[in-house]
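Here is the structure we will look at.
Just one protein chain is left out here, and the rest sit where they should.
Our next item is subunit A:
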Amino acid sequence: MLGKLFQAEWKATSRWLLPLHLILLVVTVMGKILLSTGLLENEAFVALAILSMTFYTILIIATSIITFVIIVVRFYKSLFSDEGYLTFTLPVTTNQLLISKIGVAFIWCLINTVSVILSVFILVFNEKTMDSIAELIPNLNNGLDKVLGFSGFGGVLFIIFYIFVCILSAILMFTVSICIGQLMSKHKVLGAILAYVGIYMIIQTISTVGMVAIGSITSNMSQISNAEVLKVYQITIPVSLVFSIILSGIYYFISKYIMKNKLNLD
């Protein structure tokens, strides 16, 4: 059943998100062609260069925002609007429902992240940038080694894992907010927004307290040395990672509890 739910979820989301990412691809290819003509280096076409740069930047940002909006709207509509009457009477468990929705949302966020990075990379890729990237890698590697104690392949894996956790907890923060919002008998969307703001403020408070605590361990802030900055990173990165994982778990179980026991369809 989980597979079937994944398929249905994929079908429902890809009808918007697939064309959206295809547009990004087409624009990227067109941009690459435009760049290869050398036209934009001509002073007569400064306006065109600025215009196309602006357009591209907006498109990149819009693609990411639209991806998230579509995921969130789909989650709300399929579960807590009239469609919920069908979704919640399918012979599936709450876990299966939630996992399929979060899973597909996660995949789309990854596709979006990778597409945006690839698109930028394709456009800026040439011999000159290649050289500067090649110079950057040992530096990055060195930094990773100092902060985390491992570099190379392990470092890359760690960064990917970190990004995964960030995406997952971002998605789950939305799902739990929507679930909390639907508890209200009216203004469910407003409820979801308030829940989101509330959770955001709580987390910010905890993070600030945490940062101050970590800061006070290291030393006085006035004459901070490089080694101490490093120390702060060495503590904050793993702590924030564990914090995000714990939060994601809490979000998941609250969402599941509400969907199972506190469903409040109009």
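One rule holds for everything that comes next: contacts are C-beta pairs under 8 Å (C-beta built on N, C-alpha and C of every residue); 3 or more make two chains touch, one makes a residue touch a chain; residues count from 1.
The rule is short, and it goes like this: contacts and distances are computed from a predicted model.
K.L.:
Pick, from "Putative integral membrane protein", "Ferrous iron transport protein A", "ATP synthase subunit b" or "ABC transporter ATP-binding protein", the protein name that UniProt gives for the chain of this complex that is not shown.
P.N.:
"ABC transporter ATP-binding protein"
K.L.:
Looking at the whole complex, which of A:Leu86, A:Ala134, A:Val212 or A:Ala227 touches the chain that is not displayed?
P.N.:
Of the listed residues, the one touching the omitted chain is A:Leu86.
K.L.:
Considering the entire assembly, which residues of subunit A contact the chain that has been omitted?
P.N.:
The missing chain touches subunit A at positions 1, 4, 7-8, 12, 15, 82-86, 88-93, 260-263, 265-266.
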